[in-house]
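First up is the structure itself, then whatever we jot down about it.
Apart from one protein chain that is not included, each protein chain of the complex appears where it belongs.
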Amino acid sequence: MTQVSMTVNGKPVSGDVEGRTLLSSFLRDHLSLTGTHVGCDTAQCGACVVHVNGEAVKSCNMLALEADGADVGTIEGQANPDGSLNLIQQAFQDHHGLQCGFCTPGMVMSAAALLKDNPRPTEAEIRKYLEGNLCRCTGYHNIVKAIMAASGQDVSSIAAE
Amino acid sequence: MYSFEFEKPSTIADAVAALAAEDAQALGGGQTLIPTLKQRLAAPSSLVSLSGIAEMKGVCIEDDGSVAIGGATTHASVARDAAGSYPALAALAGQIGDPAVRNRGTIGGSVANNDPAACYPAGVLGSGATIVTNTRQIAADDFFQGMFTTALDEGEIITSVRFPVPQAASYQKFLQPASRFALVGVFLARFADGVRVAVTGAGEDGVFRWGEAEQALNKEFRPDALMDQRVNPVNMIGDLHGSKEYRAHLVYVMTRRAVEATM
Partner (left out) sequence: MPKDSGIGASSKRREDVRFLTGAGNYTDDINVRGQAYVHFLRSDIAHGRIKSIDTSAAEAMPGVVKVFTGKDFEGVGGMPCGWEVTDKHGAPMQEPPHPILAQGKVRHVGDPIAAVVADSLEQARDAAEAIDVDIEELPAVMDMKAAAQDGATLVHDDLKNNICYDWQLGEADDAKVNDVFANAAHVTTLDLVNNRLVANPMEPRVAVAEYSRATEEYTLYTTSQNPHVIRLLMCAFVLGLPEHKVRVVAPDVGGGFGTKIFHYAEEAFCTFAAKACGRPVKWTASRSEAFMSDAQGRDHVSKIELALDADNNFVGLRTNTYANLGAYLSTFSSSVPTWLHGTLMAGNYKTPVIQVNVKAMFTNTVPVDAYRGAGRPEATFQLERVVDKAARELGVDPIALRRQNFITQFPYDTPVALTYDTGNYNGTMDKLEAAADLAGFAARRAASEAKGKLRGLGINCYIEACGIAPSNIVGMLGARAGLYDAATVRVNATGSISVMVGAHSHGQGHETAFPQVVADMIGIDESMVEIVHGDTSKIPFGMGTYGSRSLAVCGSAMVKATEKVIDKAKKIAAHLLEASEADIELKDGQFSVAGTDKSVAWGDVTLTAYVPHNYPLEVEPGLEETAFYDPANFTFPAGAYACEVEVDPDTGQVSIEKFTAADDFGNIVNPMIVDGQVHGGIGQGIGQALLENCAYDENGQLLSASFMDYAMPRADDVPFYGVDHSSQTPCTHNPLGVKGCGEAGAIGSPPAVVNAVLDALNSGGKAVDHIDMPVSPSRVWAAMNG
């Protein structure tokens, strides 16, 4: 066992982990931050996306010890300080960008990373950026729409609410 | 995963020392290695992370104009930082995996793994790059030795990859729809002394140079110069996602598109 320390959602945390402990396991099992989901074992689905030092990474594909000293952000830290949904979360609710909710944390974290780099992405840029996030429920329509809306674009002409 | 020790040295020397241990294995970004470990297809005694070695990170331009990329540089960094110096290579890096994978995966890890459908081997071979390790320099033509096989010795680390910058280059990738690796990827680079064409995703022996196309294009650099050129389907991969014949056809189409893109 090795001690690992990092900042998660602004709070310093530490714990004893094995070499093989994944960051996703550390978050879920050690810190009980179960909003980060694991949907595959080949780094394809993106349900586990978190931010490490501001960058989107797949936490089920990174060792916890690799995040030693890092600043980690998870879905649990995304809401506004008063607990209300942030801009992206609110857009997902407003535009029905989620159904079963399992891929949603990864989608929101990826969307946040995208909008940080590209504040006004086109539809095609959003679709391309979400290459590493699978959703089985929405057919992606309302996810793409929600991200466009979160970036301040008028989505009223896109078919269907 | 089987149990293993984790080490994260901060210098190449320390990494080399750590890798001298029996069954120690280098960990780049882990984007391929960690899924492999999850399947228990590898059982290293220790993983030596290269992510803490500052001297192995970054993109810089050498005195001879070549672009040197540290072995632990992520795909995202290359996509961003090589965009000015070697746009086609930056574009290739920007097509690997997905954004989250690109934030972790490294050029050294990808090149050392030599997955037959990975993008980087095509860029490295197509550019005629030099693989720089802790002990030596290896020309790309000598480095890739068949699927998942390279010239690297046990414990040898790719510290950087040095790319001569061509006059023009293009990477054309046709996606395998599930993995989003290359079903066929063609990297074409046009240097003053000739054209190099490297193909990934297609060959049964991994990345390869398509000599006939290079010769034809050296004679006449235009798309129609390839009209009568086809790779032999016998040597191509045939699987669920495409037959040998289809891959052979795609090699032609992607090469042609690369020519068009560099005209």
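Here the chain labels run A and B in written order, and each chain numbers its own residues starting at 1.
Just so it is clear, a residue touches a chain if its C-beta (ideal position, glycine included) is under 8 Å from a C-beta of that chain, and two chains touch if they have at least 3 such contacts.
The structure displayed is predicted, hence computed values, not measured ones.
Enquirer: Which of these, A:T2, A:N53 or A:Q99, touches the one chain of the complex that we don't see?
Expert: Candidates A:T2, A:N53 or A:Q99; residue touching the omitted chain: A:Q99.
Enquirer: By the contact definition given up top, give the residues of chain A that touch the hidden chain.
Expert: 20, 28, 33-42, 44-45, 47, 74-76, 78-79, 85, 89, 92-94, 96, 98-105, 108, 123-124, 126-128, 130-131, 133-145, 158-161
Enquirer: Provide the residue numbers of chain B that touch the chain removed from this figure.
Expert: Residues in contact with the chain left out: 1-3, 38-40, 174, 177-179, 239-243, 245-246, 249-250, 253.
By our rule, only the chains that are shown with their structure count from here on.
Enquirer: Inside the complex, what are the residues of chain A that reach chain B?
Expert: So the residues of chain A in touch with chain B come to 2, 18-20, 22, 41-44, 46, 49, 52, 55-58, 61-63, 65-66, 68, 110, 113-114, 129, 131-133.
Enquirer: Which of the residues in chain B come into contact with chain A in the complex?
Expert: Interface residues on the chain B side: 1-6, 8, 27, 30-31, 34-35, 37-39, 46-47, 49, 51, 76, 97-101, 103-104, 179-180.
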